[in-house]
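All protein chains of the complex are present and in place, except for one that has been dropped.
For clarity, chains are labelled A, B and C in written order, and residue numbers in each chain start from 1.
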């Protein structure tokens, strides 16, 4: 095991750990861990809700999920010699659930969860059709996940961190806050909101205290969206063996990470979320000095995915176009066309005995592929979603003999306001 | 060779062929070909511009591309016994360029093209940054394509039909026309337009003549967008071995197809288009009686992709978020985030010696993957684009030694108004 | 279509063609086709028995298969400038059954065959257990093969030439003849024989006539075995997109080829053979001058396989060790251990309703993988054979519920002396 530079004790809350991380982006959150280019080290990561979601059959915890407190991140980690303009190389040498802990109350201890927020508390990709809170629990057995709430499916984990990134400079942070506030201002009362402004309440800022804490908490960006620094990209392909290149905006780069997923479909459409868990990341870091300019990478991550993702060779695919369910034509809206493709997949799976929410949960957590197939054929974009047929116990291919039925299982825990 | 039910002579214009196809969608265009469930047959397909684009080093033809005349489609093909409510199974047994013709003036005779329309004539996914007309020519050598206009790349073809679909019912067609006109009406003068209304000029409607022709031409839908009937989906994964399921809206299903591509990246971002060519499709058809209801597939195609796509195991990926280049924050706009990911890839490739338009052309024609990675993390969606590193002669991975340079080649033909 | 430098007319016998090929290896068979480095061209290939095997339900033709006449090869093709010591690059741009001919009496016209020779006429890998002659017919539908003689299986073709190679020098030929005769001399009466000596009877030697013919026919090597020049390697991975490097032993290299297979399992264990067919090869050739020494390749082919082989992700594997069925221990005999692994697979498939000969035929023709898993663990080698589960209509994985049964089909045609 590489040296654990950011250790976590599963029995303690995030703020009671020996090193306390953070849940906001700000360049002035002090780095408490220092590594050098070439170093290999381990970082423990807490599940994103710090244990608020339980391994039970109720969705009350998801209904009241404390969103102001997310994501609890491990870091910042300063890399010796990193300067603005450099590219920070991060190799994901390994990633997994909490090692040596296969049972316990914390997601990552042998289990994980997929949730859908109620519309009033964040919603999800299909919140219009799934307005309540829902939760399913997944059990890990080695590399695969199964759920007592969804019969007849099992996935090989496509394990990855949902969130990793470098700290923003003051200028970059100011830009974020300005543009996101401008968006919020277009519809301030919207439910769910258009964006999340800085929020001092529930802010965790490492070692900061007093006036520094107050100032930074008032400015620091929320961690929900991905941005120029990487952040919450939720790219399911950040698997073991991946090499990521992050732009560096502050001295030391100040790398942070969290939001580990045991598995996820493209889009993380359920929002709360993939199969969520705590765990660990083994990393190697290096620098390409001046790399941002050399390679024209001024923002967002570029990466070489790992080569041990689960292999499936047969897929059942659904397509959608940018027309709303009630028939309104939108112009080249790939978000909408992906929604429609996902809704088609849900409709289809119900014919095999799944409930609609079970199907939605499968799409959010299984290693489905979501592709922007056509983006120019005015006025309709075409998006496609690919389900690996091997994850299902029954044969889900269409045939003249009609759909086989999955064994009925318990229903998905649901809760509503 | 299966019986050729829809033959084309490469030396004749589309309208001079023994069987004349169509370039509009309408349920009353008469089927001239009749097949039965279980049949295997060949359909020749004309390149979508009917030969208007030439194998030369000028982009004048793309600048003046006759868009009202596209797509020249082979069909309609009536399937014995098909009734509204059925699912039509179409197996793509084989697909390729024009057989036995490796040279000649028609795309598909050993060569193909990728173009970008000028903004005034349709534009493309990145028309804001590439406002003129551009063209590159690709030479096919067996399964691979190379271009005299782009140095140092070669692709294994991911050959597929860009367009296939069943005829709309009268009610469905009326719905299309209504919703698309409503969109156009929101900004009727927009360049490029929001959508394309019916257009009698240049309409080709098979055997229809006289008053029937006039009436149908005035109502028939343009073929640019994908819709409920499949249509111009431009899904690069409709490769050899694929089984597609189409909803049936009229008696006989009236299947039509065209717009063959030798290769394409997800999104077909160049619009004009992938690597365009004429060629052939060998198909097998069958029916699932009442399948639309049995499987909940009331619109759009579902499909099982073939298993012989080109295999690449190393990818260089770029991510983008839904913030415009000038810094405006959009709300979960995956179209925009894919644009930004593509622009990042273009910026990057220029560091290796490619011109920006060369890089754009690569993204439009190489078998790149475009994924909706994150669609819920308000306010930013995250899209990613994956380039197979093996298509490049030089090593395009970032490293401390900096980018290797491709041998300079001739520039990309360009033309502007 | 590239220029056809070696055309064949499906309606004429091999010796009645415009250009007559050969069925023996000898450096003095004159090249009738001349190409240059960089050229792209097509070569038609006759099925290896020149039409002696028919699309019917009798195995009499296999029982009396005229082995002295094989393999009918297309060539020799001289490559301008090739000299002994060079490496000849051969790119397999495309390969397939006879184009445009989907029905007819010749294998390759929409169908192919797999046979097993009777022990007295060559036998096969498992001739001890399958002593008679057997035949199954395969129908091609686009990229897949099915058989009326074997229920419930279909394969995506892994199309390749079984045989390709350069002409031997006089010295190399002499070496072959000496060493093979020495082997024969150890057991001259063995049935089947240990090796096949030169045989003037049935020799076809291109344009050679008279005394030259007689002399060369008496010396020329049979084409059954692979040797230093490549030859009948039966490597199933010589698929479309493959680049092969052959040593050059005579001026012009004198490349020849044939024995096309629609599909084959590792080992071609049925011997007569894979799924045999006639068809075409589109090739590109080039030279690495002096490459044999530069790269240390003095014999046998090296190659980079193509990247469009059929993809399967689930395999059922069987292992075997080098102990005979009657319990005799052999020392690290991978041939034997592969035999045992194959016999295990056959035993297994019979539990699903297949006859033993059907199972054997599947192993010979499906894209199975055969691996030398352990070759050092004295005294047992361990070989493994991998069957893609997706080629079967029924689920062939072991389970507590026991084997599902395939629908019974007609029996495999058999004939015996």
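Here is the rule we go by: a contact is a pair of C-beta atoms (placed from the backbone, for glycine too) under 8 Å apart; a residue touches a chain by one contact, two chains touch by 3 or more.
All values derive from a computational prediction rather than experimental measurement.
Shown chains touched by the hidden one, complex as a whole: A, B, C. Among A:307, A:399 or A:416, the one in contact with the hidden chain is A:307. If you put the hidden chain back, the residue from C:7, C:85, C:353 or C:374 that touches it is C:374. Contact with the undisplayed chain is limited, among C:332, C:394 or C:415, to C:332.
On the side of subunit A, the interface with the absent chain consists of residues 1-2, 40, 91-94, 99-102, 141-144, 156, 240-241, 282, 284, 306-312, using the contact rule stated above. Residues of subunit C in touch with the missing chain: 87, 122, 124-125, 175, 179-180, 182-183, 192-196, 224-228, 230, 232-237, 245, 266-271, 273, 288-289, 291, 294-305, 307, 313-321, 323, 327-335, 338, 340-341, 344, 347-348, 350-351, 369-384, 386, 389, 397-400, 402-403. Taking the whole complex into account, subunit B touches the unshown chain at residues 311-314, 390.
One rule holds in what follows: only the chains that are shown with their structure count from here on.
The chain with its Cα centroid farthest from the Cα centroid of subunit A is C. We define each chain's centre as the mean of its Cα atoms; on that basis subunit A and subunit C are separated by 51 Å.
In whole angstrom, the spacing between the mean C-alpha positions of subunit B and subunit C is 39.
Averaged C-alpha coordinates put the centre of subunit A at 32 Å from the centre of subunit B. Listed for subunit B are residues 307, each touching two or more other chains.
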